[in-house]
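I am attaching a structure below and will ask some questions about it afterwards.
All protein chains of the complex are present and in place, except for one that has been dropped.
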Amino acid sequence: MDIRLMDDAPSDAERAVIAALIDPVEEVGSHLAIGGHSARRHRHLLLPVLSAVQSEIGWVSKGALNEICRRLVIPPAEAYGVASFYALISTTERPSVVAHVCDDIACRLVRSEFPHGDAVVSSPCLGQCDRRPAVLLQRAGVEDVVNAPGDQDPFELVGVADPTVVGDRLLARVGHADPESIGSYADHGGWQALEKARALGPAAVIEEVERSGLKGRGGAAFPTGVKWRAVAAEPAPRYLVCNADESEPGTFKDRVVMEGDPFAVIESMIIAAVATGCAKGYIYVRGEYPLAASRLRHALHETRLAGQLGPEFDIEIIRGQGAYICGEETALFNSIEGLRGEPRQKPPFPAQVGLFGRPTVINNVETLINVPGIVLEGGEAFAAIGTPDSAGTRLFCLSGDINRPGTYEVAMGGALGELVDLAGGFVGETQAILLGGAAGAFVDTEALSMPLTFEDSRSRGVSLGSGVVMAFNSSRDMHDVVRRIARFFRDESCGQCVPCRVGTVRVEEALARSRSAPLEAGLIDEIDRAMKDASICGLGHTAASVVRSAISLGLIS
Amino acid sequence: MRGVRNGARLYTVDPRRSESAKWADIWLGIDVGSDIALANGMARVIIERGLQHRDFIANATTSFDDYAAKVGEYPLDRVEEITGIPSDVIEEMAVSYASAGMAQIVWTLGITEHHNATDNVLALINLALLTGHVGRYGSGLVPLRGQNNVQGGGDMGAIPNKLPGFQDVEDDDLRARAERIWNHTIPPKRGWHLTQMFEAMAAGKLRGLYVIGENPAESEADVVHARQALEGLDFMVVQDIFLTRTAQMADVVLPAAADWCESEGTVTSSERRVQRVRKALEPPGEARPDVDIIGMLARGMGADWGQPTPEDAWNELRLVSPMHAGMSYQRLEELGGIQWPCYDENHPGELFIHGRLWKQPLESPPAPFIAVDWVPPVDRLTNDFPYRMTTGRHLDGFNTGVQSAGYDSPIRTGGTIDISPEDADRLAIHDGDLVKVSSRRGTIEVPARRDLALRSGLVFMSVHYGEDADVNQLTIDTWDPKSGTAEFKATAVQLQKV
Partner (left out) sequence: MISLTIDGQTVVSPEGATLLEACRSIGKDQPTLCYLETLAPVNVCRVCVVEVEGSRTLVPSCSRKVEPGMKVQTESERVRHSRKVVFELLASSVDLSLVDDSVQEWMTNYQVDPGRFGDLAPLVDDRDERHAGHHYENTGTHAETVFQPVKVDNSLYVRDYSRCILCYKCVEACGDDAQNTFAIAVAGRGFDARISTEFDVALPQGACVFCGNCIGVCPTGALMFRSEHELRASDLWHEEEQTVTRTVCSYCGVGCNLELHVQDNRIVKVTSPIDHSVTSGHLCIKGRFGYEYVQQLGDLATTPIDDVLRRAREAGTV
């Protein structure tokens, strides 16, 4: 391709990391070069190789980027645009260990000091709210690691506490089966659903999923069976993507599943591939989840050895590099494709034009792991759980001022208050509950009677979102919490469309001003309406929802 | 590029792995001057596999058997030896070209600046005739023109054997028609082309020269000889917008206005599109539009043409040249240019001109295959002159550089001898080192530049920097007898670090 490289050469170490992952895609001799379309098909290796250099070397230098571009035939400006999109990739030199100290809404309740420096940076929610406060150590040449709780010296390795997990369907194996043993998985009921699915055949599996009434757990609540049927009807090749980029502040349930029951994610994906005839699967795991990624990687390896994955269908793990927006499905596709993680305008929808422009099934972790139960018990049995419009159980992430923060699985239809009771009730007098995550809304204690269903939440103008239930008692500075959420969206907006790129900044500014002056509620309302109406994706649509709910509940003024 | 992005396969045949070649699915790094062998070898593959377009050949061509016999002499192992390109790739390209629904061959001076330039072009035309990739939407033969009006110059009859509109000057009927319109007799024999003129100058048969907008004292191959020829003239007039090196040698210089922005008129692009140029600036000092200068000269010679405007001159051309007849200034304006032929004012112009070959039955003469043989470049590589030097342009430069030197290009590298990294290493030459470059005709000293686009044995110089890098002291003035083009692309040189 018509690219001009820089003059910078990689160090030996950088070259070794890159060479281990990618061969040059062009064959060049004195009288012959083979490249062109065949060479330009390797863009999808960009994120993995950037990740590898970041992980092994600690940053991406000009020399390293140049070598990547040379091997993959990518223009350096584009590769730089991709590298600089991600918070976990540094294009400037920095210390070999960097502590990402979570100062997001759950962790800041228990952390008052937020050190800054070259080696210590503040981080958005690390998805460890059940064992807060959390620190992610990004370490050159060594696997990244999370300290949770990590409230002492951020660099001291303390590991992670055992999660609190309550649930007997989706979470049945977590804490009981050995997540690193395929045998243990089988002993705890694993692989039966896949065997049955293969016997039933694609059409019957899709039928059962449709009959179950399963709806997507990622927030949009779209019927999973409908999605599968649409993709199955499209021409091959088709792709399957498991969205494991769980980044919504206050959310950690998918992490608990991936760390505690990784084979279930894989078995569910294989069933989905059987049903929809997908050629290849991807799990896109949040970069801040090193343990989940390594458990999944191990589980994939064992599954392959066991013959359940192979040439007809295999799964690849892609690690995100610190970008909330990549949880948006089309941004996630772009990220896998080696582009900036910017959402695409829809339509077209992923079922028609998804990953690599092909029909794609994309489901999040929680949605997928419902599938084995549906296959084993039948769709009708599943539909009998919960309510007619909200079938099955849901995973909720309880944190904040709650006695036993953790992941709780309950049948849909129970009241919010019952869920809170399950977690030991509130700590102190509750002034607000954040429902659904940073893109959700605050509710007050009147909402404790609300049944946890799609339909009841919708009728109240709130959303179950990613299952976040975070409590704030009367001692909490809600102004500080709301500002942190506004800051989160300003930092995580991809920057593509104007309403979100600038609107998130203006909302944050208005909140900052309201420390010392009356809150400009009207202005925020106007910005929010424009962001809701005119942004490209869900991030912009919901970026100010929490702020507005805080205003209407009188939490800030 | 849009086609490539939409999936079209691109093969680039070029000794250098140029920027375009980097986009190619396959770059075929041909040895300089072996194009005919490649084309004939491809043809042999196509015929052997029965991939030729039988109906088209039968209906629209002649002499296929002679051609098939000739290309039969080019088996792939021989072609690989001549071109340096692996035979399997040649085979793939041949099959791919012949099997494609649409295919184009695009070329420029790498084909035509050879001593057998016309044969090179014929070899490519043969391929298009063989496969029917001509005269159809999306298929064709596309020579890219290097000057904004080199096509128009020929269209207007500024070539020794043609009247305007490519009417043969030696055809009595056509000449008589033009004579009637002009009310003047026209010499019935073709004139000399440029290279013949220089030979005539050297032989003392041509004693006076009127040069308009050309800089032969810098652009001619083996330029030292060319300068001697110009110096030997009795009288030379140069009409130019610059005081070029040639103008400096002239007896009289007529300062001209820049045709594209200081006067009105038309130019014709590569795709035969006639477009209007317009006056945006007042010309400096005494500079005048060419049409005015020529009118004044005519008056001085006793023929008063009045003061024709460019549009008057154009309308006269439309009378003489049938293929321009429908192109009024008004239509050129409205349509954003028209592609000839355009026979009347209702004619939209033609997107492609060889569509006639698809008429059944054919209403015009069939296209003949003209079998051609490969011959190597004249300037042989030997131990004394072991490097093959080829010449060309840089993106930001133009010809002898008199125009392009006027602006400050951030990507200008200046006049250099470009060398492959392997050769540079062997000769211990670094970027910027002065290198003595010698050919059988001369020696110059220029700074070196390493270029990854080059392979060992191949060196490159641009043509834009006559002052610092007078490349045409090295080039050979062997020329193609049919087109008069010199073999700028193939010089044998020796390199020596200074």
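When the chains are written out, they are named A and B in that same order, and each has its own residue count from 1.
In the analysis below, contacts are C-beta pairs under 8 Å (C-beta built on N, C-alpha and C of every residue); 3 or more make two chains touch, one makes a residue touch a chain.
These numbers were taken from a predicted model, which means no experiment stands behind them.
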Discussion item. Can you say which of A:158, A:521 or A:534 touches the chain missing from this structure?
Written reply: A:534
Worksheet entry | Contact residue for the chain not shown (choose from B:50, B:101, B:285 or B:302) | B:285
Response to the item:
Checked against the full complex, the residue among B:105, B:178, B:371 or B:402 that touches the missing chain is B:402
Discussion item. Using the document's definition of touch, tell me which of A:14, A:409 or A:508 contacts the absent chain.
Written reply: A:508
Practice prompt. For the chain that got dropped from the picture, name the residues of chain B it touches.
Written response: 1, 5, 23, 144-151, 241-242, 258-262, 267-271, 273, 275-282, 284-285, 336-337, 395-396, 398, 402-411
Discussion item. Applying the definition given at the start, please give the residues of chain A touching the unseen chain.
Written reply: 2-4, 6, 62, 65, 75-81, 84-87, 90-92, 121-122, 124, 322-323, 340, 345, 487, 490-499, 501-506, 508-515, 523, 526-527, 529-530, 532-536, 541
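The rule is simple: only the chains that are shown with their structure count from here on.
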Discussion item. If we count contacts the way the header does, which residues on chain A are in touch with chain B in the complex?
Written reply: 1-3, 28-38
Worksheet entry | Complex contact set, residues of chain B against chain A | 4, 7, 9-10, 17, 19-31, 83-86, 89, 455-456
